[in-house]
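Can you read through this structure? Questions will come right after.
Every protein chain of the complex appears in place save one, which is left out.
So, chain A:
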């Protein structure tokens, strides 16, 4: 199992009391599996992603990544785990404006203590494998929305994570670019044997995932109709 959430309870302050946004949630994703989490705004789907991404510590429950229990880790240890075990793709790509496409990836290697110079070849290969040949030395403002999101995906994969967490990747893209990006994620999960969790409100993309579930009233409900990877 690549990532496993067990009995997760998470609540936020709400007026005088607390609102429980995740209520005893169990969730797991295997390597090579592409899972979508959907739900209306405020349902708790991003909170689930934040817990899985070690950005929030739940009130109770366990997060296990690659067999390692993340319970009780301090801030610095969680940061290290995010760097070594997880990859992130954010809404609107969130690329750093001062870095070129290849530097966005080299930075990940630098954060992990690697050599910037030595990582350039690997970063370039990764970008080219995602169809960004000829764009490696361009800055974010010189790329289209779809290209930016591809760079963000490459950045998320640079340190070979076990799990790629993807937050609303298509919200700033048109129909065709959205479909391309989700299809790319589906291919990557299979080809690179990485677990992908994608939070989205775009139900039209659920046919491309292995499994989908919705967050409603703090609980996780499996959704029918997603296409198994074998058929895809």
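We take it that a contact is a pair of C-beta atoms (placed from the backbone, for glycine too) under 8 Å apart; a residue touches a chain by one contact, two chains touch by 3 or more; residues count from 1.
We take it that contacts and distances are computed from a predicted model.
According to its UniProt record, the chain left out of view corresponds to "ABC transporter permease" among "ABC transporter permease", "Ferredoxin-thioredoxin reductase, catalytic chain", "2-hydroxyacyl-CoA dehydratase" or "Aspartyl/glutamyl-tRNA(Asn/Gln) amidotransferase subunit B". Between the chain not shown and the residues A:56, A:128 or A:223, the one that touches is A:56.
Across the entire complex, the residue among A:7, A:60 or A:79 in touch with the chain not shown is A:79.
Considering the whole complex, the residue from A:2, A:46 or A:162 that touches the absent chain is A:46. What chain A contributes to its contact with the hidden chain is residues 41, 46-47, 49-50, 53, 55-56, 76, 79-80, 82-84, 86-88, 90-92, 94, 96-99, 103, 106-108, 110-112, 116, 139, 155-156, 159, 167-168, 171.
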